[in-house]
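Quick one: the structure is below, questions incoming.
A single protein chain has been omitted from the complex, and every remaining protein chain is retained in its original position.
Chain lettering (A, B and C) follows the sequence in which the chains are written, and residue indices restart at 1 in each chain.
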Amino acid sequence: MSTDTEKLLWMYTNMLKIRRFEEKVGEFFAAGKIPGFVHLYIGEEAVATGVCAHLRKDDYITSTHRGHGHLISKGGDLKLMMAELFGKRTGYCKGKGGSMHIADVDLGILGANGIVGGGPPIATGAALAAKYRGTDGVAVCFLGDGASNQGTFHEGVNLASIWKLPAIFVVENNMYGISLPQTRSMRVQDIADRAAAYDIPGFVVDGNDVIAVYEAAGEAIQRARAGEGPALIECKTYRYRGHFEGDPMVYRTREEEEMWRAKDPISRFETKLMEMGVLNEAQAREINERILAQVEEAVRFAEESPWPAPEEVLEDVYTV
Amino acid sequence: MSTDTEKLLWMYTNMLKIRRFEEKVGEFFAAGKIPGFVHLYIGEEAVATGVCAHLRKDDYITSTHRGHGHLISKGGDLKLMMAELFGKRTGYCKGKGGSMHIADVDLGILGANGIVGGGPPIATGAALAAKYRGTDGVAVCFLGDGASNQGTFHEGVNLASIWKLPAIFVVENNMYGISLPQTRSMRVQDIADRAAAYDIPGFVVDGNDVIAVYEAAGEAIQRARAGEGPALIECKTYRYRGHFEGDPMVYRTREEEEMWRAKDPISRFETKLMEMGVLNEAQAREINERILAQVEEAVRFAEESPWPAPEEVLEDVYTV
Amino acid sequence: MRTLTFAQALNEALKQEMRRDPTIYVAGEDVGVYGGIFGVTAGLLQEFGEDRVRDTPITESAIIGSAVGAAAAGLRPVVELMFIDFIGVALDQLYNQAAKMKYMFGGKARLPIVMRTTCGAGMCAAAQHSQSLEAWMMHIPGLKVVVPSTPYDAKGLLITAIRDDNPVVFIEHKMLYGIEGEVPEEPYTIPFGQADVKREGTDVTVVATMAMAHKALTAAEELAKDGISVEVVDPRTLTPLDVETIVNSVKKTHRLVVVHEAVKHGGAGGEIVASVVEEALDYLDAPPKRVAAPFTPVPFSPVLEQVFIPSVEKIVAAVKEVVT
Partner (left out) sequence: MRTLTFAQALNEALKQEMRRDPTIYVAGEDVGVYGGIFGVTAGLLQEFGEDRVRDTPITESAIIGSAVGAAAAGLRPVVELMFIDFIGVALDQLYNQAAKMKYMFGGKARLPIVMRTTCGAGMCAAAQHSQSLEAWMMHIPGLKVVVPSTPYDAKGLLITAIRDDNPVVFIEHKMLYGIEGEVPEEPYTIPFGQADVKREGTDVTVVATMAMAHKALTAAEELAKDGISVEVVDPRTLTPLDVETIVNSVKKTHRLVVVHEAVKHGGAGGEIVASVVEEALDYLDAPPKRVAAPFTPVPFSPVLEQVFIPSVEKIVAAVKEVVT
């Protein structure tokens, strides 16, 4: 593994950041401070982290309803995110979007998305823009196993394929679309097999191994930057929480959950880094504390921020 | 080849029927007697014929904008079809549908369709009904190469696959979707390769060889009747006419057209049948004349039929 | 009489109809094991089994499209579109296929499909999970559009919908699932195209559907204290629309306020106002008014969402304007 220490530590830190941020979000949702639908990414942190480790500010991503991890990995600001989740005017969307619509176009984040399958065509368009302008920028589309059954997936990937666009489709196969197991939503075992329908490369990786994700994503993104067109990366992973906060989870077993927790992407990577001598206990503690402080700061910012003024409901519909 | 003589002659007759019927339609369109959009199937007759040769009255088909061949092959009445094309009240749809919407639900024909990709989900539903009722009926969905890029194709096939429905998707790859060559609408060479994305069998056949179509369809339909689920059959073929009548055809060469005419499905089959001793010149002439008479009768029926009454515009919206 | 929640009333209607008619099946995302994201299909899988209660992938075009094919082939699908906001990925199968087939085929098709779906704001579910899109549904010849407001109406109208031989869009406002009301145990039907006068009054007619019917009733209570007598008319179905009952009410009250949660521009309120003035212009003593959402997407923040949703206060204010 040739990845340098800085990158390794960034990945470790980033995964922890997602985990701690979302744990806090879960708490505040339970406490009734965060309204609406909240879909947590806990357990899947290696995917967004390993992919976004390759991205530049001028690259694009499209995200999903389960978007916090993508946003954080692409550089999203925790304070602005938390304030948005609270519905405050200082949030990313001035309180208009909430968890499912956080975006930061300046960072190339074209939005979380409440429509399953909304992303693939949009990412294809962002990739088109990068190619049109003659840059080597790429667009990454995150989507779920469930979303890969949506027609828009087929259309977005096909268009990216025939136009040889620098678009990378990252399927986060967490085994369920709400209550429906992947085995009941499609007959293929590996969603990566669907890449063949568009004559593009398909990769299957252990989505709980950030290095495996990093390496596959690296290859796909390098191809895309070199003008060789799109790729599909399937990352097998698992969400620890319910589909959304409040989900009774009648559709899966506690044994299955335990099995996946044993493959936790963060502790596995932590152990690995310690074995490699890249990280020690003290550093780990220090990083964790730094992150906790950032999360606390984000919460404070959110809590202290003002609500939007009622008349703001009318603003931001049109560009004038 | 074990197909019996009767079946062989039915296929020959059916292909000729489609050809002669549509030649007449082309004439009447040019003469301004048939209004609207008319998409002719001439050149592709072997596909509908070879597939429908296996179908019973209680099987279903969904058709397309280029539907005359499917309808005739499933037993559609030439008189009712022609009257419909003329917009007469005696037509299949009382003049309300026209070429793109001819249907005969009693014959299991769930309609031509003006929406490219409209058929796959509908055929899936008809297959579901057959299975739900415990019959061994099947549903065949005809669609074009262009339609296989539509999201509804992906969704319809996937649903049929996971529910193991008796649905057969027959892709009529005539190399173009209006002006766009198949090579520019997808990167796969064989659309049948897309079957793998749903873990169902995919067949590639020479769509201008009615026996090849017949055999592949036989296998797929038998599987479906036996409860083994859907299949995808790609038939490589070519339309002789423009996309619709009136198309200037700026997008293809006369050489290409000539090449395909040399592989004409009807004359090839005629030669073969004669070689086999199943057909002779006299019989062929007799069949041809019988068909011409039927077509003439259909024209007469259409021409002599009354127009719908103006107030009929309001009827047939709702079942009461 | 026994009371049920709106969700329970719907659930009972589904169960009773499925027991009666084996050609009815239910399909949609999470309708089986999960029992429906709002619990409306709870217990169906257990009672009727996997053939009749079908969990689908996320594939709305195929959910609705397969219902079209199955219905044309003789079944009676009741499919769930989890949120009406998602209709954009599947609308073709509803309006170009289901709604038009009978007509396009010259009358020779029967499409007994019910598409149940949820609409409305109030849960901070934001712009893509809170819309009220009934006006789009109204504008589709061949469809019927049902917009119940009470548990009683919900059950009776759903049974009517299931027995109807036409495609029906059945819209359930998500903030109503928990409300309670009296519901008879036996199956019963409520005819489409019959508005219900939810409260009689003499000074002003307020036409309101779904969640807004309740707000209109609350407003009516408040206005009664000021001596203003409000008649609240709930159309219950938008196609067919019972213009007659509304017009008769206006002929009595001489004033009209129409309330809906959808944005005003291009909403169902325009149709209702226009239908009334075409028939009863001379009866109106004041310009009609519409109370509806502003022309914006639905905002997330509770503060903004509550400004977006037409409030009792806004209805009260509108009524006061038209009666003075």
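The working rule: a contact is a pair of C-beta atoms (placed from the backbone, for glycine too) under 8 Å apart; a residue touches a chain by one contact, two chains touch by 3 or more.
All figures in this text were calculated on a predicted structure; none of them were measured in a lab.
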Contact set of the excluded chain (shown chains only): A, B, C
Selected residue (touches chain absent from view) among B:Gly50, B:Gly95, B:Gly202 or B:Pro265: B:Gly95
Which of A:Leu16, A:Ile72, A:Leu85 or A:Ile122 contacts the chain that the document leaves out: A:Ile122
Selected residue (touches chain absent from view) among C:Val197, C:Ala224 or C:Leu284: C:Leu284
Identified contact with the non-displayed chain, of B:Thr13, B:Thr135 or B:Ser179: B:Ser179
For chain B, residues in touch with the removed chain: 35-37, 87-89, 93, 95-98, 100-101, 113-117, 146-147, 149-152, 177-180, 184-186, 250-251, 307-308, 310, 312-314, 317
Absent chain, residues of chain A that touch it: 60, 62, 91-97, 101, 103-106, 110-111, 113-115, 118, 120-130, 132-133, 139, 151-152, 155-156, 158-159, 162-163, 315-319
Missing-chain contacts mapped onto chain C: 61, 85-96, 99-100, 103-104, 126-128, 133, 135-136, 138-142, 238-239, 241, 262-263, 265-275, 277-282, 284, 286-290, 295-297, 299
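Everything below uses one rule, namely that only the chains that are shown with their structure count from here on.
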Contact graph of the chains (line, ring, star, complete, other): complete
Distance between the centres, which are taken as Cα means, of chain C and chain A, whole angstrom: 36
Chain centre separation (chain B, chain C; CA means) in Å: 40
Distance from the mean Cα position of chain B to that of chain A, given in whole angstrom: 45
Chain C, residues touching no fewer than two other chains: 56-57, 59, 61, 89
Residues within chain A bordering two or more other chains: 149-152, 184-186
